[in-house]
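This structure is in structure tokens; I'll ask about it shortly.
Every protein chain of the complex appears in place save one, which is left out.
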Amino acid sequence: MSDLALDVVQQALNGFLFGSSYALIGIGFTMIFGVMEKLNLAFGITALGGAYAALLVFQLTRAPFPLVVLASVAAAGLIGLVVEITCFRWMPGDYPLAALMATVGMLFFVEEVIVHATNGVPRAFPAPLGQAMFDLGPWLLRGDLAFMFLVCLAVMVALWLLVFRTRLGLATRAVSQQPVAAQLCGIGLRRVNAAVFVLTGMVGGVAGALIGSAVGNLSPLLALPLTVKGLVTAVLGGLGSIPGAIVGGLLLGVVEYEALYFFGIGYRDMVTYLLLFAFLVFRPGGLFGSAARR
Amino acid sequence: MDFYVSLLTLFGFRILLGLSAYVVILTGQISLAQAGFYALGAYSAGAATALWGWPIVPAILLGAVVGGFFGFLVGFPALRVRGLFLVIATLAFTEIVRMVFLNLKYTIRVGDRTIGPAAGEGFRGITYYFEHGWSGLHILGFTWLFVAAVLLGLWLMDRSRAGAVLRAVGEDELAASSVGINLTAAKVSAMTLGGFVAGMAGALYAHYASYVSQEDFGVLLATFAIAYALVGGTGSVLGPVAGVLFFSLLIDGLRFLGDWRNLLFGVLIVAMMNLRPHGLVDAGLVRRLVGLRRRASAGA
Partner (left out) sequence: MKRTAMVVLSILFVLAPLVAAMTWEPAWAQDRVIKIAGVGAMSGVVRTFGVNAKATLDMATDEINAAGGIKLKDGSRAKIVTTYVDERCNAEEGISVIRKLASEDWLVSIGPTCSNVAEPLFGILQRKAGDAGDSGLQFPIFTDTAIKPGLAKISEWSFRNVPHEPTMYNHLFKWLKEKNPDAKTVMIGVESDFAHSNANAGIMEAAAKAAGFEVLGQEKWLLNDTEFSTQVGKFRRAKPDIIGIAAHPFTTCGALREMKRQGVKPKVMVGLTSSATLETMVGCGPEAEGMIIPTGFAPVTPEAKRVAKTVAERYKGNVDLHSAAVYENIQVLKMVIESSGVEGKPTTVASDRRKVRDGLAQVKEFNGLLGKVQRTEDRESTKPYVFAQARNSDWAVLFDPR
């Protein structure tokens, strides 16, 4: 195989694998928007906050990695609840812009807390799979990103089971389809909202911990990319569709990496955004959303 | 004294930026593209005076026109997307503009200096004000001439049919189109106008700072643009003014808190949105103030 062909495939593989991180964070965004039709710009920082909390736990206890992930999940779930209370609970339902702005405020706040606690210095994050590399013929695959891809699938299955096989999931679907009727059936709107935020926060915690481990360092610099990439992924996949978020994230990764290879770093993001822009204009509903969706 | 002069000048750019977001929000479109228009205005006006020797007023107008032109271009594809999708699409636009400037290199030598957009290094040498001996007060006055003109123009527009049309489109598109309002014309005009005002703001900023670089024109600036309009309220043109005052007081007024200022920043935004979700100057407040005035004049 020629060098060019080898490289193109390697880039696609790299992009596919790294896209798993976009997918994981996109799942959270898409769930919040899809289920609750609310835009939570503080989701990226919720995931990052969970990771930082987990790092603190690790530094104090030297716990094994699964416990670190658990700590991240718990912390992010808590942050998710705080976001729900401060940014959504008392906001007017017919004016989502107010909640949007409030989440921007939360984003600034949590980021500042992180900056104050760490002085902005990047901190090493435990990465047990950090050096795992597999050979696939002439190509290299990163083990930790492959693991992240598997986790995406597992999260998707877990969320599917939750939404379609549990009472909470039933309540969530009812609230998202017909909030008034759902209340009339005795479903507590506030409790369901809070539960969804905690749940998506927990998904964010998984994302934060795994991304932190893949990057190797946590830094406040991660806040903006997590937010922007997560949003883009959710939009690409079709808001509300979890399989869409996964496919969207992987697609975004592949596009980015091929753009980097062919156009260089100065144009990588430009090409990616141009394609995104074009995609949105021609298929505004996203990959798995309906074409005429709002 | 000089400091307050420069602070008021900064208010000018921010108010224009907020107004540009406000015009677009009136039609129900949340646009993160204002930072991109701002950047385009800054670079084109800067190039006009620093590279091509234009006088200042045509240069500022050039910046505004360039902003408006791109606003027009963005307005059409924006019709096809709504809500969050529009947010992402306009974000993509701002980032694309930023990256264009990250790569653009066009420098000339003027005397002993190299000036012009220099890709990652930024665009230095936009020193029109200083070369012509303008004092801080001159710069302030000049900037606010434009700000006052835009404020007046938008206020008049708000009171005219055009303003009602824009707000109608923002409230309920179906109802608006059913009374014969051309949705396309309304939304694209709003985006064009927003681009024009943002381009003007960028042009004025570039001359104030004498140096601009792509990192100043990213997502954060775009977020502040809509923040001024959302926190300030979209009830009237004074909304973005109130929004700018709120944020500026926060940044500068709380400076004595030192480190804690940044923490309080986010908290106060959350608090403000909880207390006044429709912004400081929302439609309700405007109606009440107008009602008060009417009652006062009726009483007298």
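In this document, chain identifiers A and B correspond to the written order of the chains, with residue numbering beginning at 1 in each.
Methods note: a contact is a pair of C-beta atoms (placed from the backbone, for glycine too) under 8 Å apart; a residue touches a chain by one contact, two chains touch by 3 or more.
Small disclaimer: the values here were computed from a predicted structure and weren't measured.
> So which of B:S6, B:T107 or B:S177 would be touching the chain we can't see?
Considering the complete complex, B:S6 is the one touching the chain left out.
> For the full complex, which residue in B:V179, B:L275 or B:A298 touches the chain that was left out?
B:L275
> So which of A:P179, A:P243 or A:G266 would be touching the chain we can't see?
A:G266
> If I consider the whole complex, including the chain that's not displayed, which of B:A64, B:L102 or B:A176 touches that chain?
In the complete complex, the chain left out is touched by residue B:L102.
> Which of these, B:Y129, B:F142, B:F196 or B:Y228, touches the one chain of the complex that we don't see?
B:Y129
> Which positions on chain A touch the chain that was left off?
7, 10-11, 14, 18, 112, 115-116, 119-124, 130-131, 133, 140, 142, 211, 214-217, 219-222, 224-225, 257, 260-261, 264-266, 269
> Which parts of chain B face the unshown chain closely enough to count as touching?
Counting only chain B, the missing chain is touched by 1-4, 6-7, 10, 102, 120-122, 124-125, 127, 129-131, 133-136, 205, 208-216, 245-246, 249, 251-256, 258-259, 261-262, 272, 275-276.
One rule holds for everything that comes next: only the chains that are shown with their structure count from here on.
> Centroid from C-alpha atoms only, then distance chain A to chain B, rounded to Å. What do you get?
Centres of chain A and chain B (C-alpha means) sit 31 Å apart.
> Please output the residues of chain A touching chain B within their complex, sorted ascending.
Residues of chain A touching chain B: 33, 39, 86-87, 90-92, 95, 97-102, 104-113, 115-116, 224, 228, 231-232, 235, 239, 266-267, 269-270, 273-274, 276-277, 280-281, 284, 286, 294.
> Give the list of chain B residues in touch with chain A in this complex.
25, 30, 77, 80-85, 87-89, 91-93, 95-96, 99-100, 102-103, 119, 219, 223, 226-227, 230-231, 259, 262-263, 265-270, 272-274, 277-278
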